[in-house]
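Quick one: the structure is below, questions incoming.
Apart from one protein chain that is not included, each protein chain of the complex appears where it belongs.
Moving on to chain A:
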Amino acid sequence: MSERTENVSRHKLNVRKDENKEEMVQQVITFALMILFTLIAFSMVILDISSYFIKPTLLLLAGVQVAFQLFYFMHMKNKGHFMPTIIMFGGMTIALATIITFTTIIWW
């Protein structure tokens, strides 16, 4: 391999490493936010905040954490994830219908 192509491929490798590093930084920030949301959720329950909104708030915090996990940790925000996104949203739609059915029609 000539020196020039060697340099080009080394340059590509460095660019790639920088991209990976950037993604890693985003993932660490995501992790910090997930820990924060967990702390908020647990302290809301431990401090016994009695409010009409506590249940929806806890569910919302969980939903955001799951979105972080799927899009950042499992890379669903990246290119080439069209099929996984369709499959997961399809699964989640059925999942929601299942939960609604079980809690409202089958047992009550």
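In this text, contacts are C-beta pairs under 8 Å (C-beta built on N, C-alpha and C of every residue); 3 or more make two chains touch, one makes a residue touch a chain; residues count from 1.
The criterion applied here is as follows: contacts and distances are computed from a predicted model.
Considering only "Helix-turn-helix domain-containing protein", "Cytochrome (Ubi)quinol oxidase subunit III", "FecR family protein" or "Pyruvate dehydrogenase E1 component subunit alpha", the record for the omitted chain gives "Cytochrome (Ubi)quinol oxidase subunit III", by its UniProt protein name.
Contact between chain A and the unshown chain involves residues 9, 13, 16-17, 20, 23-24, 27-28, 31, 34-35, 38, 41-42, 44-46, 54-55, 58-59, 61-62, 65-66, 69-70, 73-74, 80, 83-84, 87-88, 90-92, 94-96, 98-99, 101-103, 106-108.
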